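Encoded as structure tokens, the structure appears first; notes follow it.
Every protein chain but one is kept in place in this view of the complex.
Lettered A, B and C in written order, each chain numbered from 1.
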């Protein structure tokens, strides 16, 4: 077997050293009735070539570009990834190393993650960022729990325009804790109704997503002021990190914590995972942060180096008193994001974000022309909500046949929004793609 | 531009140092009338993403497996390449370095090529092998010229069953030299007619390919004896290196030089190139070899290391008296072959070669059963000649429609063999593939 | 011993990203603009992030150089205890990068994502079979996330029973994530000590188990590399009091095809695909921590669940008792592909063989090094063995010193100072993909180091000397944290 280097003699001589007769004897301490009887009931082994055929067949059944044009975002975005990033990310010194517990031998990962933390903080306008979390949803849940720790309060307010699946995760995390989550409704123009905050007290945090699930840009400054009036932490959540190439960043709007999904930054969608949970805050909350942190230090000769730091927050030291139970995070995804941010650069990300915005505006305009309603008139980034006529389900199916996925239906998440669809346009969509979509939905 | 790092200021400040006003002034020494007028007439630049679309479109028009089953060999063979080899070969320390003129900073390439030379020599049963040549055809041409240098004779005999395209290359190389090439005919059983050698004199070399172009295994020992009787060098040529996992190697049959194509050893076919010219000989001819050689040596501390050696044979020292004009060779292909040979291993290559042979025998048998003639009854490795009935051209076209390429027509190369086709079966063909072929050619 | 594997060579310094570059450069090919620009209201736009501008070659060199400061399984032996640093087959990487998988949107209609759903459905079944459990969720993104999910299931179970409980038993050998996961769910971890043999005694558990205890969380094989022989009896006790048994399956690599966790009373457990199932660690993730359960807990599993309906696969949401969701989408799909590919290319026989050889390698090291290093528990071990610096104390040489010195010899150090029950612990997990030759070199290296500890302790105090940096000051890093540049 390719991956099992032991020859017959190796096994014999090693068994001798160990002092047992055969491989089974190694498990003599295992009580008889704990044992498997016979072989596991799994398919027989495939050769590498049979595996290639099998997996290619499976993958071909998936609807992906260029064959399909998928106008779906909703927390997972199609963005171009440079061949250079994919190549660099595949270098096995990065891929096959573990969490950098032994810094002298892991400086590559450590400097790279330190750089990620810095670029992430700069993107979000925050002072510090963690080394990564599982995804945007868990980053939000951890942020809310962190706010509860910091403020010693037991209630949080979250916008109903935070990604519905993120809110489900929060609900799941909160269920056994007894902490309370109150949801803020939304206004006709597709932004969170902050007025509802006025008669709420003892809030640990107010969490709002911008651009929100409808793609609308929230007035974060207003959220910040209201939250701070109530001595609650202001948590800015996001699903489309690229938006901050163009929009005012959370930090500049007073966010205490910014958290969300970094998949847009050079990470393939991969059916939703692995993803990149981003979590940043002000220095003030440094010691309350969940998750790993890389810090700068010096070696015996005074040379600059990097290490995992502030471990006293973490489970392996603090056990049940840790700020989180997270151990393995999504380091390689953070590395991908760093490579991507470094490749795009400050000048590039701005132009790229503009392009996303402008293309989405183009589609919006064309759909309006075609007589469809753009439900919410607040400014958006690269996603927006359209209302299609009754019976659009049939059209939707017809478009799938034509290899076009015209967005995501909102009805499952917002029953009041039957016939409403969330459409996304990134730099990967050409004008022709959009014209084709409009043509098809019209006909 | 991605690949041009200079900013406006960079250019200005550098121009100042150089002491010219603008970039055009750098070329003031170029006479006016040598200059291009206006821009080159080339297509406007494509973005990375436009390039992806363009190249994918072009590549999709190519008939390749798994969509097509291509029963064609004839010097280019479909063999499985492990993902591990492709990954390792892509490491940029190997890919983006130049010929290892500075050994202390090129030990990776140098040890790897030294290992390639060793494994190549072992595969062919020779004492030494060169670092690589362009392809099997040029390796043969250089071998024949080498024999002429060594023997100081002006005539070589080559089998008419050496790959026809190789013979064309030899003809082209020999044209201006005034040296003579005589061709040996072939016998009914599909092997070279060695009797023709009997009344030839002053031969520098006798070159025979095994397995030959018809796939038949030649009696190399007999060739060797006849050649040596006439004090000519025996050159064993080959197109399918994998055959020597199973067959007696050239060295054991008395070959003075073994040369041919190494594409089968882990190198993608890539429409015929880049390929791997392999050239090996006995130590005796070491200083007459064309091309690069890596040798073992020691560093100042007596530590083992590797360097390019015997440069006095080469053009950069010897100029017009060099043993060849070759400079850049096909190093990365040699590296791929080394990785492949190391992965397959001694035990593996034997079983793999057996599988090639046995599968080809299976198809032979099935075609016979189906009533077709296997033209030559000599033993073969993974290729053989079939005679199809008159008017098979139509069937051939029909099979192409069905995405099956039933071998190569021999008529263009051997006009006397109308309706004869050269079929190849490697480990990549399943029994079902072969049964499908037989079914189709029958119907 | 012959020349050590570790040596020094030319590598290149590389400054921080923002110390490089020049405004106006770009390493990204900006797509052609085919729509008119329509500027967003000034009110809303910021000035854009302060990123450096780099060319493609700047970026390529930066990360090529950084990569060469790193050590991975592809570089050499990485016997990091409890982390199962086995070789990650390259073909699995290839499968995960197939465009159909890598670029698929997670909310595609089921009709357009059958391949992904089929793979997930089958992987769930394979994992259930390997553990001897009834059902699986693939949603957790790592081991600790799996623990959290598992404890949430236990919580939901008791909640449904109508009587919530307040405690969960956790042995002193447990990984830090266990008590932390327990606490996250509002339970209080109750510590039980392992016995002089390094495992849980029936008595110790019996003593603390009561009707207010939701269950027990056992790592089996445990972090001392020992099999918890009493697990069945312990399970009986816990079950008798209405509790559930959680098994931390991070060490499943020792017992694939050998032990059926389902048979020894385990009600819920997690697996680490990034350990047992060969998916690479990526310098700290992404991982994947599927949770396998007995049927009584199946109704509580996270949604959506992949189910088969006459040959088609669909995502089902309708599980009223489900704990909900622990990830936005389906978990680490890309990681699952690699684990799935691993299981398919190994097959049942090789999975068992892998465990046997992993255990053989660990016992071989234990036997050959126990004369040299103090062995914490001198009994047959499973996938790893735990030594300590006991014998080196005299020479004032610590576990850390020896770990750092191992780097100079070209090996990644074992896990150190864990588990906590062994002071100065040196936890060695070779895994099955290390050949006898590699292991013998590792053993020789460790013996040489122990010699140095006697003859020239300062060599160890100053180690490592071959790495790009000398020993790093972790204390200073924590005292004045500098977390961003």
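Criterion: a residue touches a chain if its C-beta (ideal position, glycine included) is under 8 Å from a C-beta of that chain, and two chains touch if they have at least 3 such contacts.
Please read all numbers here as calculations on a predicted model, not as lab measurements.
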{"item": "In the full complex, displayed partners of the excluded chain", "value": "A, B, C"}
{"item": "Contact partner of the left-out chain, one of B:187, B:200 or B:310", "value": "B:310"}
{"item": "Touching the absent chain when the full complex is considered, from B:209, B:264 or B:330", "value": "B:330"}
{"item": "Hidden-chain contact residue, picked from the options A:47, A:177 or A:312", "value": "A:47"}
{"item": "Absent-chain contact - pick from C:64, C:194 or C:322", "value": "C:64"}
{"item": "Absent-chain contact - pick from B:18, B:182, B:195 or B:370", "value": "B:18"}
{"item": "Where the missing chain touches subunit A, by residue", "value": "2-5, 7-10, 47-50, 82-84, 86-87, 92, 105"}
{"item": "Touch residues of subunit C, complete complex, unshown partner", "value": "3-13, 20, 22, 29, 55-58, 60-61, 64-65, 68-69, 71, 73-76, 87, 89-91, 345, 407-408, 410, 433, 435, 437, 464, 466-468"}
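Everything that follows uses one rule, which is that only the chains that are shown with their structure count from here on.
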{"item": "Rounded Å distance, subunit A centre to subunit B centre (Cα mean)", "value": "48"}
{"item": "Distance from the mean Cα position of subunit C to that of subunit A, given in whole angstrom", "value": "20"}
{"item": "Contacts with 2+ other chains: residues of subunit C", "value": "23-31, 56, 60, 64, 89, 91, 93-94"}
{"item": "Residues within subunit A bordering two or more other chains", "value": "48, 56, 80, 82, 87, 90-92, 428"}
